[in-house]
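Below is the structure I would like to discuss, written out as structure tokens.
Here the complex is missing a single protein chain, while all its other protein chains stay put.
Should a chain be cited, it is by its letter among A and B, assigned in written order, with residues numbered from 1 in that chain.
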Amino acid sequence: MFDNMIASLREKSPLIHCITNYVTVSDVANMLLACGASPIMADDAAEVQEISGIASGLCLNLGTLHRSTVDSMLLAGRTAAERGIPIVLDPVGVGAAAQRAMAAQALLRELPIAVLRGNVSEVKAIAGVASSTRGVDACSADLVTPETLPELAAFVTRLALALHCTVAMSGAIDVISDGRATYAVFNGHPMMPRITGSGCMLTGVVTAFAAANPGSAVQASTAAYAAMGLCGEIAHAALRPGQGTGAFRSNLIDAMSLLDDDALRQGMKVCIF
Amino acid sequence: MFDNMIASLREKSPLIHCITNYVTVSDVANMLLACGASPIMADDAAEVQEISGIASGLCLNLGTLHRSTVDSMLLAGRTAAERGIPIVLDPVGVGAAAQRAMAAQALLRELPIAVLRGNVSEVKAIAGVASSTRGVDACSADLVTPETLPELAAFVTRLALALHCTVAMSGAIDVISDGRATYAVFNGHPMMPRITGSGCMLTGVVTAFAAANPGSAVQASTAAYAAMGLCGEIAHAALRPGQGTGAFRSNLIDAMSLLDDDALRQGMKVCIF
Partner (left out) sequence: MFDNMIASLREKSPLIHCITNYVTVSDVANMLLACGASPIMADDAAEVQEISGIASGLCLNLGTLHRSTVDSMLLAGRTAAERGIPIVLDPVGVGAAAQRAMAAQALLRELPIAVLRGNVSEVKAIAGVASSTRGVDACSADLVTPETLPELAAFVTRLALALHCTVAMSGAIDVISDGRATYAVFNGHPMMPRITGSGCMLTGVVTAFAAANPGSAVQASTAAYAAMGLCGEIAHAALRPGQGTGAFRSNLIDAMSLLDDDALRQGMKVCIF
């Protein structure tokens, strides 16, 4: 089911239009290149329609949101919708600022979002469920553990049905559902949230996988999560004594740039509910 | 006096709201994560009050300044002031552009800045002292040497008294004073100014130390300087043959992500005047 997704991505090298924050934009571009996609960043209202008009996927990220950028996201999103390319939304810090919450609601209402991807605190904020969101990092009260997994899987499944899209929720265990199929991904490493952009990079990779593997956004998203998590494991294993999060960040890009479908199939830890 | 500051930081993981330039923002975020803090970047006037309203520290940086950003800094700063969280100001390139000088003056006048942190050229420009500032790097005429140290320490002490805040001035030897206590930090490595963002990262770390260790901004700043300088020494010692500033930058984050209070206590080279 997940066979050949990376080969397909590297062969097609889909152009991914990103309207994203200026904190992690370089990491997103490098991770997209590492997985085989071709990134293009553009957020000015005067050009986003043209760029989405030649892209194969659109990645919308609410980090460091500016008011004017929401208009650009809607313009790009309508072009993407007309052309039938996948739109992926990352509601960074949505629980921390009303402007981001309103933007997320507008984008979900106006555009056929293919995948909503965030951490537990962000996804709960989107669902209007009480959460203790604090900034852009998931709150420690929002941990996904084997004990809380069934409940969270049911929550993600219901939200996917309500929003008519794939919902991908990152945590120690990731849960991805389109309302019909629901997956849990056990790949990953605790060091990943200790570098900035691990979530943003994953959103880019999800967009790339979905763009290159049309048909099932939930499966493409699950494969992207497993790939990114596996790269986190490889990146940690490659650390030498005295190395920390700086080397980990570089190793993560290294691992993705070398990953192939065989390694993904052997390393992926995914279960279906 | 400096005991336990890193443990406190890692335990509290303070949320640090950064309104900062787009050149080094990723490095600042990664360095804040490495030292144990949780960064959030937001500069749009519509959301900065909310973000500073949940943060434990506010980091203002004048690099790549836009006119509208000064309003955001004032809005965030007033919220920070009401809540009593530390505000740290980095007047990047303040001697090179009138807009930055006016912004620095407005922020110092309107907000209870806890720490003003810059290189010698920038701090001199703030003080209105003749300097040969050139761009964002300290001018070579502004070197801090054992010979010029007493004079510069007196200068920083007077400026701290005049501005009613801690003044932290970076150089080959760093000088930090709140007007009462004045410290010199001898940690660091000449390679640090050869990567972009070493100053901006330090400003973030100073904010994090001050947020997690309230009570004495001058002591928290001094510890942050010693920690960052020590990481520079460790990062240089870890270079292998053929490695240069690229590896140094990654090593610097590595070192901070692994630093603890014992290593800081053993490695810090600080004297008090």
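In the analysis below, contacts are C-beta pairs under 8 Å (C-beta built on N, C-alpha and C of every residue); 3 or more make two chains touch, one makes a residue touch a chain.
Predicted, not measured: the structure shown is a model, and the values here were computed from it.
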Selected from A:N30, A:T182 or A:T207 as touching the chain missing from the view: A:N30
Identified contact with the non-displayed chain, of A:Q105, A:T148, A:S216 or A:S257: A:S257
Chain B, residues in touch with the chain not shown (by the definition above): 21-24, 26-27, 63-67, 93, 96-100, 134-137, 194-197, 242-247, 249-250
Interface with the undisplayed chain - residues on chain A: 15, 22, 25-26, 29-30, 33-34, 38-44, 46-47, 50-51, 54-55, 234, 238, 249-258
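Note that in this section only the chains that are shown with their structure count from here on.
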Separation of chain A from chain B, taking each centre as the mean of its C-alpha atoms, in whole Å: 33
